[in-house]
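One protein chain is absent from this view; the other protein chains keep their places.
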Amino acid sequence: MLEVRGLTRRFGGLVAVNDLSFEVNEGEMIGLIGPNGSGKTTTFSMLSGALRPSAGTIAFNGERIDGLKANKVCRKGLARTFQVVQPFPDITATENVMIGAFVNVGAGRQAEAKAREMLERVGLTPKADTLAKELTLLQLKRLEIAKALATEPKLLLLDEVAAGLTSTEVDVMLQLVRQLNTEGITCIIVEHVMRFVMNLSHRCIVIDFGSQIAEGTPEEILNNPAVHAAYLGEEASIA
Amino acid sequence: MNFNFSGAVLSQAIASGIMLGGLFALISIGLTLIWGVMKIINFAQGEFLMVGLYLAYFLVAWGHIDPYITILVTVPFMFFFGIGIFRATISPILKDPVMNQIMLTLGVSLILQNLALMLFSANVQSVHTRYATWNIHIGPVVISAPQLIALFGSVICTLAVWYFLKTTDSGRAIRASAQNPTAATLMGIDVPRTYLLAFGLGSATLGLAGSLMIPFYYTQPTVGVFLGLIMFIVVVLGGMGNLVGCFVGGLVIGLAETVGAAVFPGSLARVFTFSIFIIFLLFRPQGVLSKRQT
Partner (left out) sequence: MSLKMPYIRILVVGALICLLPLVLDTFYMHIAVLVLIWAFLACAWNIIGGYAGQHSLGNGLYMGIGAYTVAYLVNRFALTPWVGLLVAIALSAAAAAFIGWIVFRYALKGAYFALVTIALTEAAVYVVSNIPALGGAGGMQMEYRGNSLAYMQFAGQSGYFYMGVLMVVFILLLTQWYKSKRFFYQLIAVRENEDAAEALGVDTVKAKIKANVMSGVLCAVGGVFYAQYFLYVGPRSVFGEVVSVQILIYAIVGGLGTTWGPVVGAVLLVPLSEIARGQLGNSLPGSQLLLSGVVMVLTMLFMPFGIIGAVARLRQRWQHRSATPLVDSQGGEAS
């Protein structure tokens, strides 16, 4: 469903993502992990069209999407959440999600119904009519997912949705993402909370300094010495 | 359009353009500091210049003081004038959205403009000093001495502000506060006071401009409308906060005005100036001098 070839992004002299190639099949759950600053968010930004790749190609369902603007990519069925949450602060949670719902629905009332359904899914119904700027960070993280889901994505990029959650909250989030997958949404998961990624992923891709250093099942990754070396000294210990 | 003008007309246009450019650079130094460096938006900057011009005008016309001596009054007056306005209006909303600052300072400009209209009427006011007739002839080109003095003033003021920012503690505090207010506070810099100082200085340069301009320019309540827009244009052309760029930007716009006036009929040269501005904003927002950043 997604085919990435030679994806590269430079910021001045810094190579944030270096010649990354991978594939994602329909229905898969892919973990994309790596130490801080290894280029995960940059990769997501390029996949979603927010950032132009310096080199490389991205094909989604057999169609080149690199160079397309973010809104076009989204309307093709590839949605993302932001690691640094990006709400619309001065409107309500429902209205936030309605923006996403309008990708597929024309009428306001349908969009609102859809938005409320999405808020229900992420457990934000009690806050449906609260202004986004009055939500807590955790609520905003859920709002990110609700907004992305409202666009009815076929491929969903989740950027650290479990970061900062308590153990029980991680379980709830885990449940939610797994449920999405059974509904046929393919996911790429960027996450430092290892319990979360390892439980969900069918396959993991590990990057360090922008380059891929390993790929395999969660078990293979956990036992990979190169991965351990990359994470050495990292807070989020892999074991 | 009139393209077949003589070499003499062209060389005069270029010489006048350089003079006018020096003037434009002079009035834009303050905004370079305030907006370019400190990122404070002041749409009343043109009206500050109007205040400076009126002050110089009254000192010369009524006080019979030599225009170049009035600097001793106009510069400190405009310093405190700027500080007063900043304290009362801009500083409380410094953290509000950009648009609120634009609207607020537009309001200040309306107040100043119309106060001037009430107090001094809409009449164009100018002074007649002995300097007005001093001209310098270079071949076919005539340059007026007061304009040349303004050009020198512009160069000296540019160098002085540059030296101040680079070498003095207060200057370094200004740059540090502009770049990272939090870090500057941690370093023990009194950031609010630094903003006040920068704004006051940016305003004080307009006192200097007022004194240097009054021998050959005029004043009027609306004089700041066009000159204020010119300041913004020059700062953008100069690359936002680049003092040398500001000087070059001033020259570019000065030349555009005078050469434009030789080519286009009537006041259409203005349209030429505005077009240069818009084209720059769209295609070269980093200004005339600096290299493109990625």
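Letters are used for the chains, namely A and B, taken in the order the chains are written, and counting of residues starts over at 1 for each.
Operating definition for what follows: a residue touches a chain if its C-beta (ideal position, glycine included) is under 8 Å from a C-beta of that chain, and two chains touch if they have at least 3 such contacts.
The structure presented is a predicted model; accordingly, all values stated were derived computationally and were not measured.
Just so you know, the chain we are not showing touches A, B across the whole complex.
Note on the undisplayed chain: of the listed residues B:87, B:172 or B:270, the one touching it is B:270. Of the listed residues A:33, A:111 or A:124, the one in contact with the hidden chain in the full complex is A:111.
Only one of B:102, B:142 or B:183 touches the chain withheld from this view, namely B:102. Looking at chain B, the residues touching the absent chain are 35, 41, 89, 92-93, 96, 98-100, 102-104, 106-111, 113-115, 117-118, 121-122, 221, 225-226, 229, 232-233, 236, 265-268, 270-271, 274-275, 277-278, 281-283, 285. Interface residues of chain A facing the missing partner chain: 48-50, 69-72, 74-75, 79-80, 82, 86-92, 95, 98-100, 102-103, 106, 108-109, 111, 129-131, 134, 147-148, 150-151.
As a convention for this text, only the chains that are shown with their structure count from here on.
Per-chain Cα centroids separate chain A from chain B by 49 Å.
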